[in-house]
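Complex shown without one protein chain; remaining protein chains in place.
Take a look at chain A:
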Amino acid sequence: MAGGTRGPVPQPLQTEERNVTQDVLDLLDQKQPLQTSQDFPSIPQAEIKAALDRLASRSMVEYQAHDSEQVLLTKEAESIVAEGSHEYKVWKAVKDAGKVPIKEIANIVGAESAKVGQGNAFKNKWIKKDAESLVLVADSVQDATRDMLKGIQETKTLSDNKMLNELKKRKLVTLTKVIHYSVTKGPKYGKEMPVEVTDLTADMLASGAWETANFKPYNFNAKGAVQDAGSLHPLNKVRQEFRNVFFSQGFVEMPTNHYVDSGFWNFDALFVPQQHPARDVQDTFFISDPPKAEKPRADPITEATMDQMEAGSRKLFAKPDETGEKPKPRDFEKYWQNIQEVHQNGAFGSVGYRYPWSADECLRLVLRTHTTAVSTWVLHRLAENPRPARYFSIDRVFRNETVDATHLAEFHQIEGVIADFGLTLGGLMRFLEDFFSKMGLENLRFKPAYNPYTEPSMEIFGFHQGLNRWIEIGNSGLFRPEMLEPMGLPKDMRVYGFGLSLERPTMMKYGVNNIRELLGHKVDLTWIKEQPAVRLEKD
C-alpha cells in the first residue's frame, strides 16, 4: 500500500540533517518530561508533532499538548533591544556631542528616532532645549523601554496588560498562539524504533514470519484507498426510486420510446384547442423533416409490447368463462372524427370550443411536449376492453424554452394514470398522499388549477420541512370527458392523471440550483461519482 496520508502510518521522517523521532528518543533517555519548545526550539512544532504521533501510536512516548500565547518582538523592537530606545539614542547623541543643534539630530540618529526620541527624552527630563540646540540634563540614564523589551525577548511574556496593549499599539510586539508539548516515556519506550513490517504478505504467511513480526500500526485517521468505481447518474438513481414506487403500486410502464408525436396525439386528442398558446412556435418544437404525420392508425409492434406487459394481469384476473379472444379492435377513423366533432361542434355532453378544426394542424409533427401524449394512446387502447388499469412513465419531454438556471429545452416528466369506475376527487387526493408519503412528504394540500385536459385540475402542494413552506410538487386531475369519451371509454369510467418533473425533486434532494448542472453535457463527472444513493423516504 502507498504511503502519504492514506493507509498505514508512514516510515519515520528521515532527513539528512536530522531525525526528529530519534532525537526525541535520545533526549528522553536523559531527562523527562521534555518541553518541546525549550528542548527543540529550532524545529517547527508541526514536525515535532508528526514525530510524537509516530512514537505515541507505538506507545513509545506519551505527550500532552499545551496552548499558550507568546509575546514576540517586531523588527523595530528588536533593533531597540540591540541599539537602545529612540530616546536613549537621542540622549546618547547629545551626551557624546555635549550639544546638538535641533536641525542636526535627525542626521545623527535617523529620522524615526529623532521624531519619537526627542519628545520622550524631554518627558524623561534627560535633555532640554537651549535656544536652537539640545543640551544634556541627566548625566546617566536608565533605558527602561529597552530593558522591558529585552525582558520580553527572553521570556516571551509580559504580565503588565496595560503596557502590553501600549506596546501592541506602538507596533513593538505581536501576540502569537503556540502549541508545545510535554513528553514522557511511554510503556513501550525504547532507545530505537523497532523494525516494523508494513503489511501482511503471502510470504510471511508461508514462512510463518507473521507470528514474530512487529506490525506497523494503522493510521485510523486517514481515508482508505480511492476506489476505481463506476457510477450511475443521480437523475437516473432518482428515476429508479420513482419507478420502484410505481411498481410497488401495480403500475404498468408506458411505451414512451418515441420523441416525435403528431399534433393529434400531443394536443388534439387531449382536447387542447388548436389556438392554444402551448401550440405556439414559442413553446413547442415543430418538426420540419419529416414533414407530417399520418392519421392515427394501428401500431402492431407497440401493441404487442403492451400485450406482453399486461399478460400478467390478464391471466390473474381472467374469469373461467372468458374465451380469451381479443376484444373488438379500435376504430381509429371514428376516433379521429370524434375528436374533430368535440372540438368543432361539441359532443359527448360538451359544447366544444366551436372553431374550424384543421386536419393539417393535427398532422403537424412535434417533439412531444409531455408524455401525456403516450398516456392518451394507452387510454385509447384501454377502450377496447375498459377495465381498471394503472400506467406510468418517466421519460424525456421537450419545450422550446429559453434556457436558464431552472429551464432546459429537455427534461423528464413523471406521469401516472389510473383508470377505474366510480373514481372520486378525494380518492385522487388520498392516492397522492400515499404516493408522496413514500418520498417523506405528508399532509398534502390541493389548489384548484387550470389544465385543458383535466377537470377538475389540482396543483399538489407539500410542506417542505427544509424550506419551512408549502411548495408545489406536482399537478393532477381527472381527465376531461372530452378526452376520454371520443376514445370509446364508457362515461362512468374515470381516469386520474398526475405528473411532476423528475428534475425538480432531484435538484431538491441533491441541493442543485442550476438544472444545467444536473442534465446535459455540462454536468461534472466528479459530482456524478460522489452523489450518495437515493432513498426517497429518507432525507
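The criterion applied here is as follows: a contact is a pair of C-beta atoms (placed from the backbone, for glycine too) under 8 Å apart; a residue touches a chain by one contact, two chains touch by 3 or more; residues count from 1.
To be clear about the criterion, contacts and distances are computed from a predicted model.
For the omitted chain of this complex, the UniProt record lists the protein as "Phenylalanine--tRNA ligase beta subunit", which is one of "Vacuolar protein-sorting-associated protein 25", "Origin recognition complex subunit 5", "Phenylalanine--tRNA ligase beta subunit" or "NADH-ubiquinone oxidoreductase chain 6". Among A:I80, A:A121, A:V183 or A:L423, only A:L423 touches the chain left out of the display. Note that of A:A46, A:A206, A:L316 or A:L467, the residue touching the chain absent from this view is A:L316.
Looking at A:T21, A:S133, A:S262 or A:T371, the residue that reaches the missing chain in the full complex is A:S262. Only one residue in the set A:K171, A:K188 or A:K529 touches the chain that does not appear here, and it is A:K529.
Contact between chain A and the absent chain runs through residues 228-233, 235-236, 240, 243, 246-262, 275, 277, 280-281, 285-297, 299, 305, 308-310, 312-313, 316, 346, 348-355, 365, 367, 388-390, 396, 398, 400, 402-403, 408-410, 420-427, 429-431, 433, 445-450, 452, 455-458, 478, 480-482, 494, 519-526, 528-529.
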